[in-house]
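Missing here is one protein chain; the remaining ones are kept as they sit in the complex.
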């Protein structure tokens, strides 16, 4: 990271960028109110820092150890001179703002009728954002992979239903991109692109989604430490996209015998990530627990832990759901959850 | 498990017990309002169930797969004909009752003065139970092991301070037994005996503590599934002691790199264990996170998850604490936490 | 899975395939010596099995629970009437054959000179296959990502060096594809395409690589059970590609404190996978341990465990290596390892 002097000229800044770029790194120029910082992204291996240090306009060269400097609150504070959290505004919804945001919808989109009915009911229950899976990550190639897997036409059709539902019920919409070739297609139809837990380490996909021009809902892998989660978020940020919503959805359970939940929800990750980064953090209690009877309780706990939102799977008839039927709740249950969470949020926001 | 007929006589019950005992098992006779159940504890390998099944008074012999039948809510409901949670009453405090219980005090007792001051301050902040470590489990033999490790006299002295503080400030007191030979000594002085996470699998110690005639605060091992935790609780219950307070205190963190908390607090364990057993469940946010700045948030989340209490390390000057200084909070912070938690509990208790 | 009668005609087989295909599944027809099996790949959710069961030529419809039936030894044995392991033949090298195969080369290709020198030296030491990273998966976006990350021209240039080295020193070559868009490019130049541990769950990428017409070296994710590893291998197999080399490279280490190795090498996975599938299994001691001083010992252990090969990072001057310098060995050390392993293989092959 190269810190420019307060009165560094534009020419001096460009000079440093030009010089550093010769060594194959990408320069992320961040003009704060107080200072201008040039973050180097890529292989810093051969960059001659001692040479850069003496160029005109350079105040200092600082090696930042953290692998997630672009999204780091500390980096932002130190050089922008202010402590601000990122608020992502979409069609009147503020993610990362004063109130938690509720993202709800079916695990998988099954038909236009199913989606419209669920959209209407979650909207009425208080949801802000509509979710619905079209490309489903699955453990077995022999399981249902989502309507998107049926072919390009079916994928476009399902995406258009999602856009239509979002417009009709006035909610931004989100769906998951599981592979590079889906990113641009999805970006045409939705407001937020989701990257699932299984693709967290997929750095090429993160590059694509970072360049797609849409906010990204980014889920922690079940085997990843918080540090790794943030390091891979940095792959999105390095493309110039800071509209990243981080989502905790449970890590691998420990021990022999049964844990009685699908994953272990790491709620302490919420306050930890909020201290480390300026990005909004939400929680997905549906995939974390895999149990309908725990969603209300763990939603309350997530908001008490400071979550800026929840992503919940909802179906008017959970037992009929094609995928993950055991974890979906009804719209009526969603309403109760949102009621609880609003009250709890008032207490903990301080 | 042998289920006796509704009208089975005392003689018939004794007959079955006598017969089963011949095969080296211990009989746990549980006389419910509806039925009498004889649970067999120990090696069921050679018990001739087909023979027992036809003895007078026997209704049926049922093989229970669960390794934790004695503490199981289902077992209790099925045979006692009622769904009741265990309430442990100690000097006016109800653990497992209507309100969460706050257990607070120093990680390690350092001196009489230190303990009295902390006791007074946590009482004033709203704590119900006083904790203080005398025998400390430590990763390194070269670290401070608690005053109890200095010798028998020092151990008794520290225990007497703890009893004195409990009497003076009207709180039941709890300390940890780390080995068999400490159990009876500790039982002379305290109201509750704690078994720490590292001793969870220590079935001989569990037998001793089960027979010591005091309620047990039993912590989950950081590498144990919920099923294992409950299976080892059963070792205490099998001694006839059902006054067991189960404590979630975090499991091993996942992934490469830093997790930024000491352990991963598994808050979903709280509602899960409350459904599985009739025992009270509390949470220890201090050891789970190892970070003072997370205690308030994770305490709120724990109570939102339904915790029946919290165990928190408190010191009037945390930085001076001999052990785990980075996780202790002040009495003033404890008061704020209790205030938050009371409000959250009102919302979630429904 | 639909099992056809012994004397089922081609027309009957095609009839079943046509019928099943109507429901959106792909049919994998496997004509064994004894029976013909039609495996259904994809969403079996709406396939009317009771209807298929009574079609002409159908012997029975069997639901296979295992999520990895296509690569399963049991499936192969039951229906092909023989127990055979897969041998992948490439330019005179047999992977999965009588002798373990040694894959060696630099972690990352740094220059033509570096690659040629290493290729020559590993060949002389006894290696059969040449490896070299061009697209490197890295934890931090701020680290060196391989020559392939510099641009399309640099990627092609590095790939052409790899092909050239393979031709000159008569070894098949392998490099890693980290994203969909690299697959076809890489397939033009190499003999084997590697999918790294971090991309194991990336089912779209697995589909691409399955269709690329080259054998795949597929590495287990560090957070994946053996069952998951095999389930995701099935995504490659479902594209009709059975030339899959499975590679164990270590799982996440357990516990607080240091484990003193980078990952925990799961050598029991070798005999387990060899019993479950008919595919060759190799071991990567370099990434698993991350320690040069353990490579010889763990290579010996891997071959004793039945590994069909080893993938080892070699550099003529390990300390100079741009990536993972602490785990590379010298060509001289490779020779000693191969000598040990040949002797051990003689003992354990029985």
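Letters A, B and C mark the chains in the order given here, with residues in each chain numbered from 1 onward.
One rule holds in what follows: a contact is a pair of C-beta atoms (placed from the backbone, for glycine too) under 8 Å apart; a residue touches a chain by one contact, two chains touch by 3 or more.
Source: prediction; values computed, not measured.
Undergrad: Could you tell me which of the visible chains the hidden chain touches?
TA: By the stated touch criterion, the chain not on view contacts A, B, C.
Undergrad: Which is it among B:53, B:204 or B:293 that touches the chain not included here?
TA: Only one listed residue reaches the unshown chain, and that is B:204.
Undergrad: Taking the entire complex into account, which one of B:191, B:228 or B:284 touches the absent chain?
TA: B:228
Undergrad: Using the document's definition of touch, tell me which of C:85, C:139, C:261 or C:326 contacts the absent chain.
TA: Checking each option in C:85, C:139, C:261 or C:326, the one touching the absent chain turns out to be C:261.
Undergrad: For a quick check of understanding: of B:116, B:149 or B:185, which residue touches the chain that isn't displayed?
TA: For the chain that is not drawn, the touching residue is B:149.
Undergrad: Where does chain B touch the missing chain, residue by residue?
TA: Spelled out for chain B, the touching residues are 24, 40-45, 67, 69, 135, 137-145, 149-150, 178-182, 198-199, 201-205, 207, 221-224, 228, 231-232, 234-235, 238, 252, 322.
Undergrad: Across the whole complex, list the residues on chain C that are touched by the chain not included here.
TA: Against the missing chain, chain C presents residues 222-228, 231, 251-261, 264-272, 275-276, 288-289, 293-294, 297-298, 300-306, 340, 343-344, 347-348.
Undergrad: So which bits of chain A touch the chain we can't see?
TA: 139, 222-223, 252, 254-257
To be clear about the criterion, only the chains that are shown with their structure count from here on.
Undergrad: To the nearest 5 degrees, please report the angle of the rotation taking chain A's Cα atoms onto chain B.
TA: The C-alpha superposition of chain A onto chain B needs 180 degrees.
Undergrad: If I list every residue number at the interface of chain B and chain C, are over half of them used by both copies, so same, or under half, so different?
TA: Mostly the same residues.
Undergrad: Approximately how many whole Å separate the CA-defined centres of chain A and chain B?
TA: 38
Undergrad: Taking the mean of the CA coordinates per chain, how far is chain B from chain C in Å?
TA: It comes to 48 Å between the two C-alpha centres.
Undergrad: Which parts of chain C, given as residue numbers and ranges, touch two or more other chains?
TA: Counting only residues that touch two or more other chains, chain C contributes 139, 222-223, 252.
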